[in-house]
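Every protein chain of the complex appears in place save one, which is left out.
Showing chain A:
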Amino acid sequence: MATAAPVMAMAASMSRFFQDGSQAKPWVSTCCFRDLQGGSRSGASRRLSCRASSSWSQGAERSELPEKLQEIVRVFQGVTEPRAKCEQLLHYAAKLKPLAEEQKQPENKVEGCVSKVYIVCEFNEADGRVYFEAESDVMLTKGLAGLLVEGLSGVTVEEVLKVTPDFVHMLGLKQSLTPSRSNGFLNMLKLIQKKTLQVYSNATPTVAGNATVPITSIDPHNDLPHLTPSPGGPQTKKHLIEKKLTEGLTPVQLEVQDVSHEHAGHEGGPRGSPETHFHVKVVSEQFQGRSLLKRHRLVYELLQAELREGSVHALSICTKTPTEVAAQS
């Protein structure tokens, strides 16, 4: 079992980066897995998660970019002639719609850019994704902004935050970018990520996943003791967690335990206050072929709301595929 920092911790680290304006790479710091009290059980698996986190933070892996951005990278890599790359860039510029005057506010302006660039970000509560618009007075810069908008609109918060700046080198536009423009690109990405965090934090607690539990998808041969939440009555957090994990992962086995009494005096919660710490065991086919990190990420994504509110401090998660469980026994 490994412990992992919830989305809000990552968000908090990113906020620190932006507030103090430090130039240190935030992507490494967000990957440091926090050790909750009672850490002995996380020993070996913590080492594993830290290794995984540092390779994640190296950032050059294309698989860490959202699909649409990967597609854009492929397009640019397929275009080798500099002039054609320029044309491709202007193609993205042409796709951008003009911004309304009231959107051209200082908080939407990219700093450190030779041109005037505005980026607008919206969080869509219906699908939990972020959407962008941008405008610039310099066509080539507008192309870069358009590329980012195309690649990052409709993507999850987490995916946006995961994008590392050296991805610009993968476009092979380095040759076509003057140093100051490169800077502009970095600052555009930084603003995009900063605004993503902001809109995500500001969004109301209403999240996706209010659909009813698809009970028919549950494997009846397995023991599922806590699965049916009471639809009309007050729902405990435990029920909510169960419901969301069921909907999202269609597990063949699911255990959610409130282990709050084991944790003493964490920030924000008095000693042993209930429903602050959960242990979750999920066995699902959806984990097949996915790394530990990705599995945990799936779980955290589904439980964004509970974690964001801060009332659930942490989860300890065990994720397995049915094959792995079978192999164990």
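Observations on the structure shown:
In the analysis below, a residue touches a chain if its C-beta (ideal position, glycine included) is under 8 Å from a C-beta of that chain, and two chains touch if they have at least 3 such contacts; residues count from 1.
Keep in mind that, in the parts below, contacts and distances are computed from a predicted model.
Candidate names were "Proteasome subunit beta", "Integrator complex subunit 11", "V-type proton ATPase subunit" or "cysteine desulfurase", and the UniProt protein name of the unshown chain is "cysteine desulfurase". Although one chain is not drawn, the whole complex shows that of A:V79, A:M139 or A:V199 it is A:M139 that touches it.
Contact between chain A and the unshown chain involves residues 82-83, 86-87, 90, 93-94, 114-116, 137-141, 175-176, 178, 181.
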